[in-house]
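Our next item is subunit A:
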Amino acid sequence: MIEIRDLHKYFGDLHVLKGIDLDVQKGEVLSIIGASGSGKSTLLYCINALEPIQKGRVVVDGTDVHAKGTDINRLRQKLGMVFQQWNSFPHLTALENVALAPRIVKGKPKAEARDIASEQLRRVGLSDKINVYPSALSGGQQQRLAIARALAMEPEYMLFDEATSALDPELVGEVLDTMRLLAEEGMTMICVTHEMGFARDVSDRIAYFHQGVMEEIGPPQQLFGNPHSENTRKFLAKVR
Partner candidate 1 sequence: MFNYNFQWRPVWRSLPDLFEASLVTLQVAALAIVLGILVGLVLALVRMNMRGPARWIATAWVELARNTPVLFQLFFFGFGLGAFGWHLTPFTIVLVGLTFNSAGYLAENFRGGFNAIPDTQLRAARSLGMTAWQAYTRVVIPQVFRLVYHPITNQMVWAVLMSSLGMLVGFRELSGETQFLASRSYRIFEYFAVTAVIYFVIVKIILLVSRLLAMRLFRY
Partner candidate 2 sequence: MEPSVVFFSGLTASDVWFLTEAAFRTLLISVLSISMGTAIGIFCGWLLYEGKIFATLTLAPILDVFRSVPLIIQLVLFYNMAPILGLNLDPFASGTVILTIYTAALVANVARGGFEAVGLPIRRAARSLGMTYFQDLRYVVLPIGGRAVFPAWIGVALGVMKDSALVSVLGYVELLKASQILITRTQQPFVVLAIAGAFYFALSYPVSRYAAKLEKRWAQ
């Protein structure tokens, strides 16, 4: 379970997150929507401590993420992350991309790491691209590679940061399908997304972020059908 309490984040003088309170249960799929600059991506970076926070707490399965003594590298193994810019490692083949972290972070033997990697590549439908370098993959394939790379660490939570925003429209579908598959398997997911259809179909809850504040959170039917907040209503009117 992820518990976020009164989280504040500044970039210099800029107050990006203004006191976020949020719980994510095991097995839940949460989508976060909102305009760019609303702080939704930053929230993800604060959950796995890629960004430091200035006030508040993030607790993952009882461990305070930003506390001094926390072994953050160990904790991050629980929290898989997929980025907007897919960030595949260009100097490694698809298989090596996925096998690297299991080998050097978890210390798995080489052969086992390769087995894990090819299993995860199969799962995202890239079995035929095992020995290909990322430069020869399409954006959608690279993003699925990034998902496989995160899954190979056997995370308990997956954080998706606008995983489809940088993709050509015709490649969005294959990535969303992969994410949908994960959700059906019961993975706990937090997805920052602009894909309203995906958010409606897959999420258990949807949160709307507005200028660093979580304006509203609720099940898709409620948020889309009957938003309480005026800002949410305006935003939804614009994106649909």
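Here is the rule we use: a residue touches a chain if its C-beta (ideal position, glycine included) is under 8 Å from a C-beta of that chain, and two chains touch if they have at least 3 such contacts; residues count from 1.
Basis for inclusion: all candidates are chains of the complex that A comes from, given by their letters.
Here the structure is a predicted model, which means the values were calculated and not measured.
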| item | value |
| --- | --- |
| Selected neighbour of subunit A [touch, this complex] from 1 or 2 | 1 |
| Interfacial residue positions of subunit A with respect to candidate 1 in the complex | 48, 50, 73-77, 79-81, 83, 85, 87, 89-92, 100-101, 104-105, 133-135, 146, 149-150, 153 |
